[in-house]
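Excluded from the complex is one protein chain; the other protein chains are retained at their positions.
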Amino acid sequence: MREAVAAHVHDGDTVVIEGFTHLICFAAGHEIIRQRRRELTLCRLTPDLIYDQMIAAGCARKLVFSWAGNPGAGSLHAFRRAVERKGGGPLELEEYSHFGMVARLCAGAARLPFWTLRDYMGTDLPAANPSIRTIECPYTGEVLATVPALNPDVTIVHAQRADAEGNAQIWGLLGVQKEAAFASRRVIVVVEELVDQSVIRGDPNRTLIPGLAVDAVVVEPWGAHPSYAQGYYDRDNEFYVGWEEISRDPAALERYLEAMVYGVPDRTGYVEKCGDLERLRAGSRVCAGVNYGY
Amino acid sequence: MREAVAAHVHDGDTVVIEGFTHLICFAAGHEIIRQRRRELTLCRLTPDLIYDQMIAAGCARKLVFSWAGNPGAGSLHAFRRAVERKGGGPLELEEYSHFGMVARLCAGAARLPFWTLRDYMGTDLPAANPSIRTIECPYTGEVLATVPALNPDVTIVHAQRADAEGNAQIWGLLGVQKEAAFASRRVIVVVEELVDQSVIRGDPNRTLIPGLAVDAVVVEPWGAHPSYAQGYYDRDNEFYVGWEEISRDPAALERYLEAMVYGVPDRTGYVEKCGDLERLRAGSRVCAGVNYGY
Amino acid sequence: MTYSPAEMMAVVAARELRDGEVVFVGIGLPNLACNLARATHAPRLLLIYESGAVGAEPERLPVSIGDPSLVTGSLMVSGMADVFQCLLQNGRIEVGFLGGAQIDRYGNINTTVVGDYARPTVRLPGSGGAAEIAIHARRTVAISRLSRRAFPEAVDFITSPGHRMRGRGRRELGMPGAGPVKVVTDKGVLEVEPDSGELLLSALYPGVALEEVRAGVGWPLRCRAALDTIDPPTARELHLLREVLDPQRLFLKA
Partner (left out) sequence: MTYSPAEMMAVVAARELRDGEVVFVGIGLPNLACNLARATHAPRLLLIYESGAVGAEPERLPVSIGDPSLVTGSLMVSGMADVFQCLLQNGRIEVGFLGGAQIDRYGNINTTVVGDYARPTVRLPGSGGAAEIAIHARRTVAISRLSRRAFPEAVDFITSPGHRMRGRGRRELGMPGAGPVKVVTDKGVLEVEPDSGELLLSALYPGVALEEVRAGVGWPLRCRAALDTIDPPTARELHLLREVLDPQRLFLKA
């Protein structure tokens, strides 16, 4: 991870770490904090705890997003302090809805300059964000919304497994990882397990991101904690609930970063310091295979 | 099948039977021929033998397509006779490239009136088809191609398996079946196997079309023959090669339809008359399952 | 039998759902309402989460819309591009649930900022999928507790459009869905008046006085000509909520 972040994440980059609740790569976020990257434009539908930590650590110049809360538990207070100018920031915002962010990545993945959607009429979002525009249908004359393509410098995707060439398989929630990877100039795939290519070739319909789009593969078990990896470990909901108290207090947040990010050399160190993660280990619900014969 | 076609396919309808080489629902095409539907607008990327048969049988008023050949074996002669005015037709054509047809179904599935693509510059296709137009990007000013949405009256998709509500799972080549189903007013799913819903729920990432988009489920083993169903049976390549000779001769084609379509009451009759289909039965290449536990 | 306002809200929201409908579910009370409906009068309700889980039947109470229990045993997992394009924009969602820090006279909802957008007093999470749910779901049901702060005459920021936005109506703006036809509160139900687009009181909960509702609304609330009667939660509904659906009282606290 150290080498991958050093090689592919630079100061000033536009960075996407995707994963909708599922497979959020905290391991990569922490390494970016440790390497003290600055002036990043951070993009994610849901900034989640990981971007709250990166904002608190001073990595971010700008946030591009659609829902900035702590899912099911409260606020992202480092984010709020920055935006409400209560001791944080400044932090530039570029705000969409989920569909708008998804559409931006669809355009990026298709290498089109924009994407069309039926959205935003009657809302105040276009007034808050001049990048939300309109276009007229060449067939019906209808006016539809557009958003510009998002083509990040680097996208980091956490996957359950990949081979050494980065052919990555994901099951459970898929979010916008495929679109983000194809939209990006560089792609880091972080996996719970590195598998032999025969595992990938055994079930090719399960592959979400092909190795041809991947620049680095990093093996990092528990790399999504406190988020989750279906079939590997559950979400650490206690940590999400507890984040409310940590992030509300800048000193507590700083202590957290000191202890769990700056204070450990790598993900292995983090996992050791977390203590008993085994309580989150997934139970077994293995599905049946299908026949690829002919 | 008889009831599903009677209920959902009407004279004058715009009909899509999709499946790219894989899972082409000949069973549905034959039933439409048997029920003597007329004035249909037939849409498919690759008309293939099935639309050649439907054109020969007089079902089609118009063909919307992007590649009209007999893959790996020759021509579709009923189609050619109609277009070349050599005893067939008239048959109206609306012609795109594959990407254009895919884009039309993407727009239809998203319920947008058009789709944008970077295509057709320098080609004679827009001159041949005035529905291929352009649009100017509201961000960069670039001029890009557009195609209009395709929203068929009815789409027929063949799948390996579905539950009684039509939640359909497909593996192997996926083509544009998902987009066609979502674009369509009505959807018939034809399956090799009807399975208990627990099979579907056991591996939800394998589901391509949800039951909420499906109007009828028909169980028709061997329903894609002479096309193939991965994991069930191989393509009957001899039939594809032999079609060249049948379709070249209008009388031979008529004899074929009499024997194998009009001359059998249903798919079971067809399968019996085909004789030894077991030679096409798929070998076993069952993949491993994945863990959905948490 | 006594019951809490949260329990009543979950029950009233559940009764809004018809069997077989396709529902876009949020976490918390909407999720409880949907699962209560499934356990009572609407066993064939189809639950879709914006995370991509379709036909979820979670074996535990999901703590987020991306909970793994929503995936395991579901009918389909869609990528989010399909969720928004093929399901929501396609018109497949019959009911959507919305909540918000502010709901105004015309059903506009604000989940973005309190105060000015550029220098907000309180920065809220933002739209998520709420803007497009409000536009595309065939109808939406909003759930919110009454207070003058939560029900202002006009919201500070329109995140999710209601029935009149700066004087313009939904049809004029080309919105496919009917918008927030009902608002389920802790004291009664508001419903839209079709012509004006204004929210009117359509029902009071048992034992609630009209003045209690008016005290929690920041505009001169009008009442529908005849108010509906709403039955209190049944013993079975309360049993399901308390013992089966949310035994730890995660979302039924107050």
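Labels A, B and C are assigned to the chains in the order they are written; within every chain, residues are numbered from 1.
The criterion applied here is as follows: a residue touches a chain if its C-beta (ideal position, glycine included) is under 8 Å from a C-beta of that chain, and two chains touch if they have at least 3 such contacts.
No experiment lies behind these values; they were computed from the predicted model shown.
Contacts of the undrawn chain with the visible chains, over the full complex, involve A, B. Checked against the full complex, the candidates B:Tyr51, B:Phe65, B:Tyr256 or B:Tyr270 give a single residue touching the omitted chain, namely B:Phe65.
Listed residues B:Phe20, B:Phe114, B:Trp243 or B:Tyr256: the one in touch with the omitted chain is B:Phe20. The chain not displayed touches chain B at residues 20-22, 45-46, 65-69, 71-72, 75, 79-80, 83-85, 95-99, 102-103, 105-106, 117-125, 127-128, 142-143, 171-176, 178-179, 228, 230, 234-235, 237, 240, 285.
On the side of chain A, touch with the chain left out of the figure occurs at residues 109-112, 167, 178-179, 182, 197, 200-202, 204-205, 207, 210-213, 292-294.
In the analysis below, only the chains that are shown with their structure count from here on.
C-beta contact counts were set side by side for B-C and A-C; A-C has more.
In this assembly, the C-alpha centroid of chain A lies 37 Å from the C-alpha centroid of chain B.
Averaged C-alpha coordinates give centres for chain A and chain C that are 28 Å from one another. The set of chain A residues that touch two or more partner chains comprises 117-118, 142, 171-172, 174, 228, 230, 234, 285.
The multi-chain contact residues of chain C, meaning those touching 2 or more other chains, are 53, 68, 71-72, 77-78, 85, 89.
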